[in-house]
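Below you'll find the structure I mean.
Note that this complex is displayed minus one protein chain, with the remaining chains in position.
So, chain A:
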Amino acid sequence: MDLFNAIIQVLDSTIRLSVPLLLACLAGLYSERAGIFDIGLEGKMLVGAFAGAASASVFHSAYIGLGMAILISVAFALVHGFASITHRGNQIVSGVAINFIAAGSTIMLGQAWFQQGGRTPALASDERFGAIIWPGADAVRGVPILGPIYSELISGHSVLVYVAFLAVPFTWWVLFRTRFGLRVRAVGENPAAVDTAGISVAWLRYRALICTGVLTGIAGAYLSMVQNGGFVKDMTAGKGYIALAALIFAKWKPVNAMFACLLFGFLDALSIRLQGTPLPLIGKVPVQLMQALPYILTVILLAGFIGKAIPPRAGGVPYVKER
């Protein structure tokens, strides 16, 4: 029963840890499917986290925090669009620039506004998104096997967790069942086909980037307002890059993206759980190695264990009419 409880706990934290990855990964999916590489997921999450925590603490409202997180993140997405769509700049350079601006400006503004070394004030519980306890969760807790699964894994998460997982079928539906999705997929493969069909390539790509901004904003808000009770500098800690890796791993498909992010989240959870615990046969493993595990796996997976990942064909190339 101890083992069972341990597994439940690891899976529970797997869910919590994969949520920001999943949101960022789906964000990247919209943008890359539309043919815009977005290495700036990291930066957009970070500004989202900062804007969310800062405004939640100022306005004492989690929902205002979430709104501001989305707003600022979308604004950064539009900057990326302005550079890479309107001015046909290099998308990697623009994305890296966004990451730098995000890292620097959040610390600077945080220090200027709150004087806590770049942190935002700790959020009170009504300024955060609390856990939603599903009906009957407490009642069934005692039921063997199913009880803990229902009360720990399914119930008891913040609203943003459910939003993240509902975003998966929603994204699939948008991409494959709507006009907008058809056009987004087309513009990432062959923008000239979209242009000659009488659709504006630029406006379509901007709209895809807005979707990206909304999702990275939610991801940021989750980090600073659910996982943590406030903003801490560089709190994204490379999650934007892991999300990109997961996106490639998932071959730019929403359901695959969910499984890829759950896998990364699971490794993360496992590495936390196993810290300091001696493993059978191997013995005690250094903490650093356990922490490095998700990243080592990322490298191995991306280095060829996933088969051929074909990115959207027009990805990274600014659209210029011929001649």
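Quick note on the criterion: a contact is a pair of C-beta atoms (placed from the backbone, for glycine too) under 8 Å apart; a residue touches a chain by one contact, two chains touch by 3 or more; residues count from 1.
Here is the rule we go by: contacts and distances are computed from a predicted model.
Trainee: For the chain omitted from this view, which of "Guanosine import ATP-binding protein NupO", "C-type cytochrome", "Assimilatory nitrite reductase large subunit" or "2-oxoglutarate ferredoxin oxidoreductase subunit beta" is its UniProt protein name?
Mentor: So the chain that does not appear here would be "Guanosine import ATP-binding protein NupO", according to UniProt.
Trainee: Which one touches the absent chain: A:V159, A:I199, A:L274 or A:L301?
Mentor: A:I199
Trainee: One chain is left out of this view; which of A:K44, A:R183 or A:R207 touches it in the full complex?
Mentor: A:R183
Trainee: Tell me, which residues in chain A touch the chain that this view leaves out?
Mentor: Contact residues on chain A toward the absent chain are 177-183, 185-186, 189-190, 192-199, 313, 321, 323.
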